[in-house]
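My questions will all concern the structure given below.
Here the complex is missing a single protein chain, while all its other protein chains stay put.
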Amino acid sequence: MIDYTYTLLIPLIPFVVFLFTGLAGHKMKPMTSGLIGTTGLFAVTILSYLTAIRYFWTDHVEGAGYSSLKAFEIQWLHLTEKLTINLGVLLDPISVMMLVVVSTVSFMVHIYSLGYMKGDTGFARFYAFLSLFTFAMLGLVLATNIFQMYIFWELVGVSSFLLIGFYYEKPSAVAASKKAFIVTRFADLGFLIGILMLSFMTDTFDFQTLVSPTGPAMAQAGGAAFLGLSGITWALIFVFMGGAGKSAMFPLHIWLPDAMEGPTPVSALIHAATMVVAGVYLVARLFPVYSMVAPDALHVVAWVGGISSLFAAIIACTQTDIKRVLAYSTMSQIGYMMLALGVSGYGGHDGLGFMAGNFHLFTHAMFKALLFLGAGAIIHAVHSNDMRDMGGLRKYLPITHITFLIACLTIAGLPPLSGFFSKDEILVAAFHSNMPLFIIEFAVAGLTAFYMFRLYYSIFWGKDTHYHHTPHEAPATMTIPLLILAFGAVFSGFLPFHELVTSDGLPFEAHIEYAVAIPSVLIGILGIVIATLMYRKVSTSPAKLANGFGSFYTWAYHKFYMDEVYLFMTKKVIFNYISRPVAWFDRHIVDGFMNLIAHVIERSAYLIKGFQSGRIQQYGYVFVSGTIVLVIIFVYLW
Amino acid sequence: MNILSLFVLIPVLTSVAIVFTKNMKQTRVASAIGMSIQLILAAILVFLYLNERQAGNTAEMLFTYDALWFPSLNIHYAVGVDGISVAMIALTGVVVFAGIFASWNMEFLTREFFISLILLATGVFGFFISIDLFTMFLFYEVAVIPMYLLIGIWGSGPKEYSAMKLTLMLMGGSALLMVGLLGIYFYSAPETGILTWNLLEISKINIPIEMQRFLFPFTFIGFGILGALFPFHTWSPDGHASAPTAVSMLHAGVLMKLGGYGAFRVAIFLMPDAAQEQAWIFLILTSISVVYGAFGAIWQKDLKYINAYSSVSHCGLVLFAVLMMNQTAFNGAIIQMISHGLMTALFFALIGMIYGRTHTRMINEMGGLMKVMPFLGVVYVIAGLASLGLPGLSGFVAEMTIFFGAFQHTDFFHRFLTIMATTSIVVTAVYILRVVGILLLGPIKNDHFLHLEDAKWHERLSTITLVLAIAAIGIAPLWLSDMINVSLAPIVNKISMTGFEFTSLF
Amino acid sequence: MTGTIPLQYFLIISTLMFFTGIYGFLTRKNLITMLMSIELILNSVNINFVAFNRYLYPDNLHGHFFSLIVIAVAAAEAAVAIAIIINIYRNFRSIDVDKVDEMKF
Partner (left out) sequence: MNSEILFFLLSGMIVIFSILTVTSRRILRAAVYLLFVLVSTAGLYFMLNYNFLAAVQLTVYAGGIIVLIIFSILLTSHISERAQMAGKFQGLMSALAVIAGATLTLITILNFSFPGKSGIESPSDVKAIGRALVSYNENGYALPFEVVSILLLAAMIGAIIVARKENLAVKNTKK
């Protein structure tokens, strides 16, 4: 057995850094804590790459397939005789892949933030939170069991909450952080119920046991517990609810656009590359269970993914805040990944969707982090989030411009950039198993190209806006990560994912299917062309188009009024129709009843009190008449 | 000298010492020394206990001591601890210690205040070490009665009303409890005829089922009132709102735990048959408590009310778990008691400190406090996160253990209630974040707040002690959980002897 | 000297005096008049003692001495009571029994 115990350090280093900078951060120079965080992350990145290389190549026996192995495990809590919560490190293709993604993006963001956050009062705090997040995310990725995943899932949620609300003096940031936390918390409730059901049925939390083809989970197939679905299907749907909340799937997506209130590096790290794909990762983790015993749950995953991607793409076409456009784009791309998992089968070439989903996760992390960091550089230069305040920036921000363009081309799926490969695999997988979803995704591919280039042209071309300060290129700490990520976005598509990350650990043959690839490239180009025509120069055509769609445009612009529905549900229904009556009921009915008892006793005491008036003559009267009565009774009547 | 008796003796000696102190400084130093010794003693007890268990001592109760106290009723001063009581004693030690430092600046009648506070602590410690039902009850009353003075004299707002309400409702509980305990006493020896108050001896026999049916509700509700059982919880919001800081801490932190502990130790342990039969009624009530308390907290505007309702919800979860009656749920209940004790004490300490600075507890009058008092703000957020069950802090461990324990029941009724109870974690998040958002974050609402100071050393000491305890349980729960688990075995055995099937009710 | 007067006559007189005293005690508001009513009651009791002594047990003087002692007690009681009344008057400017209610409730 090859010793991987050192992987324990991967999550522990950020944790130690978090404790250190969190407790002592305000005592040292801001930059020191930033450098400590970055150095820690550098070590983590090195370890992760080392692990990946060892796991995928040097320690791998040719042709044997990749198995999962537990590098480390300790008991954390003992629940019942059968259920024990462990903490540990699990290595298998997807966790190692995620390790690379998380550490790379996190490292880039750490470097980038040295420039971006410079001078901010909460610099040390920012790095402490970043380390906390990285710790939690790595713990989630390396979880050996579903409960450990849940633990870190919550920790990830809270660090996301802390980072979204980083500018805590801004009410909108506070509201956004609250919203993000509560919505995902609600989803996590589903996750928890799912875990409860799953663990009860299978008596284990352990991933290796759960996904093993002879494991207890597989024995649960079939049967109909409720509404025609089996118990385990329901359990997995609930688990997926947790994933959908974290991954901002429709209809639990509403927190993601608001989460853009956080600092831009945070959006890049958490809300684009890592945390939001946790849902995908969760489904991928349990994929054998989904695929073998609960195909119905997998259909749910596929459709939720498909609908989300279309929904988000439409909204993205109408938004003007660049970070929100990117947020909807993220949601749309995650929809892709979910869909890929949802349409996938298990084993061999059937598992193409699985591979494609993970592949897309990987490439998406690169180009979306790049887009966000680019957007950060733009915001850094312009001090605005709104694309209407921008235009003609290509002259001022050459590096940002180039890297941003690369990212846009990648997401539009043009060969030979990485986005093309991963997206193509997804479309192929959908094409072979589910036609309606394929059509949706095909349309989304065009929309994606359109709105990304709308964004691109609005920022870098279009009108020549006059700025108060001449925008200048970001410092090297910010541009270097952009370049590195651009490199990743361009070349990560050539990674042989079909050999590395597959549903059953065995490599299979994958090739480009031209029947799907060519139309998808064409529709991408079509989207780019339309965007070019409309937005490269200032023109009235966007407004015309918007008018042409009429109320549909208005709906999309208002995000289909999802926020309003939620607001209605929370403010009106929960606050006014549940919480307020409960509070009233408690004060007036329950407490009123208690007070009533007290009042009745007091009244009766008041009545009796008259007898004990303190008036001596009354006492005397009672005494005399009492004596008389007693004498009559005992002397005469007895 | 038995180590357990020290737990009662030291507070008493401290109170005596306080009588002879001359000014505020001496008084608080005396109390701080006394309660620090108490805390150290609690730590030593945990250590000794674990050692003893390690050495293979499998007796149900350790460090027992028994002295006949009142022969004609066979009342003993009988003490002894198992893992559960040791855990509760450790909790009490921590909370009392923190409470002393939280009331460091009590200027009005300092001596009397600390004496009452320590008297209350004496009662609580005594309760947890007793295994004689009568002494237990005695200490229970000792703990409850100083509360009246503490709220009535040192409280704020409608303090007389609250003190009266709290005391009367708790006394009502005691009255029910007394009936229950007397009943247990008179049915404690069906064969030998020598009646006993001793918990262990009673547990060896079976009280006749007819009597159990009658006595269980008395005992359970009697303890339940102290444990904020719906609908007998209304003393809690008013009482907490009026009580001074340290009293709220002690009250919510440990005194309410007397209810849960008693319900578990006496009601369930001694009358398992009736408990199985009647659990469903109380389960419904406690599930209501859990959800209802959480929803009630959303609408409140006073920090202490919010916390009081949150306590209703969390303590409801304790009773809920106790009634689920299996090992995991019991374990969860005990951890939840400890966890809630720590975090609610922390909350009340913080609220007291904030109130001491801003002179208001209305959240809509405050805002942006994080900027002016970062230390208190951060600790408040930590307390809030513990309360909403963040992994790594104690609340999570407790809640998860409870939910998994409760989910062991296979029937629809229990499942449904469990899922209902789990929804409370979302609602908890809502009200905690609402408070944090309004109170600490956002812009500073009042210029007057700009001049406020952050925590003083004693406040830091008080809060850090609690935070450390919360984090310790949250990060490494296994030792605590194992310590409790071992002690649960006799109780679970006794319960499993009853052949009652819940489903037969329907 | 009593001649043919039966014992009952003395008892009737004492009874009437006793109940008159009680009536006074129950109806007067003034503390001094209440004290006077008590004197009446004591006095009626004395008559009883003396009459029983003379009529039923003339061979000893128990009743007689009892009365003597009651008189002494009455004197002491009157002295203390009046001291109290004067003190009350000083504090309340009234000796009305209903107005002295400082300690009530």
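Order as written gives the chain letters A, B and C; numbering starts at 1 within each chain.
In the analysis below, a residue touches a chain if its C-beta (ideal position, glycine included) is under 8 Å from a C-beta of that chain, and two chains touch if they have at least 3 such contacts.
Since we're looking at a predicted model, the values are computed, not measured.
Within the whole complex, touches from the chain that is not shown fall on A, C.
When you scan A:Thr32, A:Ser212, A:Thr477 or A:Gln617 for touch with the missing chain, the hit is A:Gln617. Counting over the whole complex, subunit A has residues 617, 621, 624-625, 627-628, 631-632, 635 touching the chain that is not drawn. Contacts to the hidden chain, counted on subunit C, fall at residues 1-5, 7-13, 15-24, 26-30, 32-33, 35-37, 39-40, 43, 46-47, 50-51, 54-61, 64-65, 67-69, 71-80, 82-87, 89-90, 95-96.
Basically, only the chains that are shown with their structure count from here on.
If touching chains are joined by edges, the resulting network of the protein chains shown is an open path.
Chains A-B form the pair joined by the most contacting C-beta pairs. Relative to the centroid of every protein C-alpha atom shown, the closest chain centre, again from C-alpha atoms, is found for B.
One inter-chain figure worth recording: subunit A and subunit B are separated by 36 Å, centre to centre, where each centre is the mean of the chain's CA atoms. In whole angstrom, the spacing between the mean C-alpha positions of subunit B and subunit C is 64. Shown for subunit C are the residues that touch two or more other chains, of which there are none.
Every residue of subunit B that touches subunit A in the complex is listed here, in rising order: 165, 168-169, 230-235, 237-238, 292, 295-296, 298-300, 309, 327-328, 368, 370-371, 374, 385, 388-392, 396-397, 400-401, 403-405, 407-408, 418-419, 422-423, 425-426, 429-430, 433-434, 437, 440-444, 476-478, 481-482, 485.
Put simply, subunit C touches subunit A in their complex at residues 22, 25-27, 97-98, 101, 103-105.
Chain contact summary for the complex, subunit A toward subunit C: residues 613-617, 620-621, 624.
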